[in-house]
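Below, a portion of the complex is reproduced, with chain positions unchanged.
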Amino acid sequence: MGVLHESFGLRTSRRLEIRDITNEIAGILKKANIKNGLINVFTRHSTSGIVINENESRLIKDFENALKSLIPSDRNYLHNAIDNNADSHIRAFYVGSSETIPVENGSMNLGTWQSVFFVELDGPRSRKVMVTVIGE
Amino acid sequence: MGVLHESFGLRTSRRLEIRDITNEIAGILKKANIKNGLINVFTRHSTSGIVINENESRLIKDFENALKSLIPSDRNYLHNAIDNNADSHIRAFYVGSSETIPVENGSMNLGTWQSVFFVELDGPRSRKVMVTVIGE
């Protein structure tokens, strides 16, 4: 049994941007000498999230539109008196900070239509994603 | 320390269906020779989710109605030009693909009123749920 920690950076280019990070995570997993266990993908930024779904460009636009319509930007949020990004934090509250995925035979056991996404909610920014593999 | 992977299938019968899978997961855990650690329940389908809450039939109907009202089906989603299930994907985006639960003395440490649910969002379909136990 063992544990591997590794992180990678990414630079987002829009305020709300859903970015496929499956390949970056798979690359880290390949370097870990762990065949079976779990992989945890974690964002250290409270205006971002991690989500698993299908990578289809129109669907990604639908996800972005749904975030905007469920948590609108033009409300009188109290936090905006300090920093004008309450909408970003509230959206992150619902997206969640991590995903934990099975590792089987050295690979993430994702379904055919599943990708792992970094959800930027207050970009453009430089971000860091933490990957932890635990297993044997 | 060790790792056990096992999956089970289920057949859903409605488009939106919240199904209690606690017994199936507990059955897999019983076969694992792991007394203490974590159990991860993961769906490999991007139009479904995993959630923990109370199994009360009227409440489950409330969950289904809330999903329909928060993310309505009758919107002009862009993905519907490809596959007419954007609502299913967007609902899955908010439900989440997995839950990770403590294992103590060989059992899931769920509260009295907690059950684990598979959330079907684009049924009826045949689905597969992945269970990973890690611990000692």
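Points worth noting:
As written, the chain order gives the labels A and B, with residue 1 at the start of each chain.
Just so we're on the same page, contacts are C-beta pairs under 8 Å (C-beta built on N, C-alpha and C of every residue); 3 or more make two chains touch, one makes a residue touch a chain.
What you are looking at is a predicted structure, and each value in this text was computed from that prediction instead of being measured.
Whole-complex tally (this structure file, single sequence, 2 chains shown): 3 copies.
Keep this in mind: only the chains that are shown with their structure count from here on.
Centres computed as Cα averages put chain A at a distance of 20 Å from chain B. Of all residues in chain A, only 1, 36-38, 51-54, 56, 58-59, 61-63, 66, 70, 94-96, 99-102, 104, 109-114, 134-136 touch chain B in the complex they form.
Those residues of chain B that touch chain A in the complex are listed here as 1-3, 5, 38, 40, 42-46, 70-71, 77-79, 81-82, 86, 89-90, 92-94, 96-98, 100, 130, 132, 134.
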